[in-house]
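This view holds just a subset of the chains, kept in their places.
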Amino acid sequence: MPFVPHTESDISTMLSRVGVAALGELFDEIPAGLRIKGLEGIGPALSEAEITQLMQMRARHDGEPLCFIGAGAYDHYVPAAVWDIATRGEFYSAYTPYQAEASQGTLQVIYEFQTMLASLTGLEVSNASLYDGATAFAEACLMAVRANRKNRSRNILVPRTLSPAYREVARVMLKGQRIELVELPMRDGISDLKTLDNLSAGDFAAVAIQNPNFLGSLDHVDVLTDWAHSGGALVIGVANPMALALLKPPGQWGAAGADIACGEGQPMGIPMSSGGPYFGFLVCRQAVIRQMPGRIVGRTVDLEGKPGFTLTLQAREQHIRRSRATSNICTNQGLVATAATIYMSLLGAPGLRSVATSCNANTSALVEALIALPGVTRSFAAPFFHEAVLAFDRPVAGVLDALSSNGILGGYDLSADYPELGNALLVCATEMRSAADISAYADTAREILGAAA
Amino acid sequence: MTEPLIFEYSSASRQGFVADSDARPNLLAEVLRTDELMLPSASELEVVRHYTRLSQQNFSIDTQFYPLGSCTMKYNPRVCNRLAMLPQFLGRHPLGPVEHGQGYLQTMFELQEMLQVATGMAAVSLTPMAGAQGEFAGVAMIRAYHESRGDEARNQIIVPDAAHGTNPATATMCGCEVVEIPTREDGDLDIDRLRAVAGSNTAGIMLTNPSTLGLFERQIEEIAAIIHAAGGLLYYDGANLNAILGKTLPGDMGFDVIHMNLHKTFSTPHGGGGPGSGAVGVTERLKPFLPVPFVQKVDGRYTWATEEQYPQSIGRLSAFMGNAGVLLRAYVYMRMLGRTGMERVSDFAVLNANYLMVCLREAGFEVAFPERRASHEFIVSLKQIARETGVTAMDFAKALLDYGFHAPTTYFPLLVPECLLIEPTESESRRSLDGFVAAMAKIRDAAYSDPDTVKQAPLTMPVRRLDDVHAAKQPDLVWQSAESGQRKG
């Protein structure tokens, strides 16, 4: 019996100890009318060898195309040690560290994780992870509304250049609490500062700023931060941790720095894996910690005075505060955060900087190679980190299809999210894309564009 | 031996992983960071050694019996991890074209279908990333349903007092008001109270069945009738699905919407706190509101269902499609179980719980609901022992660690004093259960003969009992190097 260890003799001993004649009797409190005969419609069991063959076949079928898509998930190299260690049984098959003394491994890892995230974002305190970047952004908005005691606004100002998926998830998650996202228009791929003149920061609980933004560009983080603070709005910085190896962190934006930083942790050693599991991070100033959702690990002492780690500030959480909790989140993305902690430890600051720099250089090279093709231009002049928008002289979808049949994923088609940009394509070349890969893209694109012209 | 923090291994300018280039980025100095990034600078060996040693400081299913009630700590087959980590699956970009994802999409589609069968639901969306997010999706769908009918006043969510904290917290997140219903002496819901509160403000009720008391709610059909008659909907918290898999269906009980914790019933790993998956299932009438994306099959080709196709959908709950890799693990597990394997899950989860309950009762422990059949878990109350010896449920929990067992859930559900909620799961052998009973009996004996020693436990863990009050009063949440001065954390 798969994954059930009972022998016939175990079963009969146990049944008689319980005082029933058959397994079925154990379910005698279920009203007879609700009992079913079993799970018709579920197929027979596969052996481990059979399921292995099946999944290998499906995986092979999906192939390993050359990826130039970014748009929120990035193809970075993950050192072998990261998941070798993260999937050790003791990390992999443990529960949330409620019994601290028997969970020092997980707890210390998360304390280290919190420290790394605080340093990356330039802020003071971090939680132990949220589901993903999009939900972390939504939680940051909820947190800001609770934390902003100066104004009682339920509006958040959000740039149009912020990830469409994040804006959509936030809309869904804020709707019940009647919190609104107000859009800050864009111009040339970044926030249109002129439009601020018609707005008052005091009307917003918080202003969100993504840098680099969804279109890859670096935004006016200092101006926007100072404008927000001037009116008493909090600032939520949305960042890519890989970019933070190079860029000024949210905690240092403007005169006072952002109050909350959040984002998608995937670039820190997490495979793209069709979109998950990733992890969201949420970091803030000490002052607003009691509004932080999710678990937090603290260092304390044991009864002999020896340092040790434990879950702390749990009074914010649903299992204590119930309906008045800061969030309903319970299970988070612990294992993924563990992997990220190992990744960041292996690379260290110089390693991370070097990967980030390669991404920047490779995307620059890719952009150069593609705008050399007829009918392709850069959409914006703003500096970018590792993604950029290209304008095509024809619909992008057809070009992407043709590239895809050549085993190349050419980027993310922006036409649905940003119809105002025309035939616009968001491209990305991480440190994994070699010069040969970039040439392969350019050469194939040249043929496609030529052939169809 | 205490393991230092990874930062304490640091020496300047060193790193484990050798990166490719030392080039400078093509960016203006003004946008660059100028402060020192405080990441460890340890060698690869130091990193591997540090985290390997830390891992050894954890209890886990792979090393200990872990009968944590409400958490379904069953064996996580290694092959599920292996297959979810096939290079093509790991390398697939979430926005990659469906042509390069038919293998993956087919798998997700089949998972949706299997979960429909297992719960009696008409449709499933896999996107929620844990139970609590599944609950969010469910309550949001209930609200969207009422709104779609112009029934906006319905903003009350009824929850039993035994409910898991995520239930009331979710209701609040969705902007609802929480109405709590007490539990009767016999462990079932106070149905008179339910009748009294159900009405035109009722959006719905959130229930788990069996409940967190480890008891099957016998009045479920009546409850469903009351709520439906009042115009509300029924939400099923699927955290306890392990107890009924293949025996009864939430759909048949009258539930309209359900989440499943795939990291419980379908054995995806808990990973020291996550990731999980809280897939949601709905009956026909809630189908239009399901969160996108989910997978549909059109002319033999698998594609994503979008908001354009489902304009009433509550929308997206994650940037992409939830915890895809977790879903792969659940799929592999379910295919390996097959129909009979799934039916056996509840058989043996429930047999183990009842056996353990009987053994503990016979060993002299007080069981919270002795007249009732245990489901996949049950409650022991240590009230009397605590009164007589001062040794509490928490002390028992800590003492169990020294015997090589993870503690059961303590002090939940809140209504049973000094309680242990014990869930052995089907993957544990009788040998484990007998060992646990023996340890409990020894601790009880020690509580009477030498209570101070029990209160000292644990003695064999990397640390002695930790000071939680100190932790909360002087939060130290982030390490500060000695040089960087005073802690701020």
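Chains here go by letter, A and B, matching the order in which they are written, and residues are numbered from 1 within each.
Going forward, contacts are C-beta pairs under 8 Å (C-beta built on N, C-alpha and C of every residue); 3 or more make two chains touch, one makes a residue touch a chain.
Treat the numbers as computed from the prediction; the structure is a model and nothing was measured.
Chemist: Per distinct chain type, what's the copy count in the full structure file?
Modeler: For the whole structure file, chain stoichiometry equals A x2, B x2.
One rule holds for everything that comes next: only the chains that are shown with their structure count from here on.
Chemist: Whole-Å distance, subunit A centre to subunit B centre, using C-alpha means?
Modeler: About 20 Å separates the centre of subunit A from that of subunit B.
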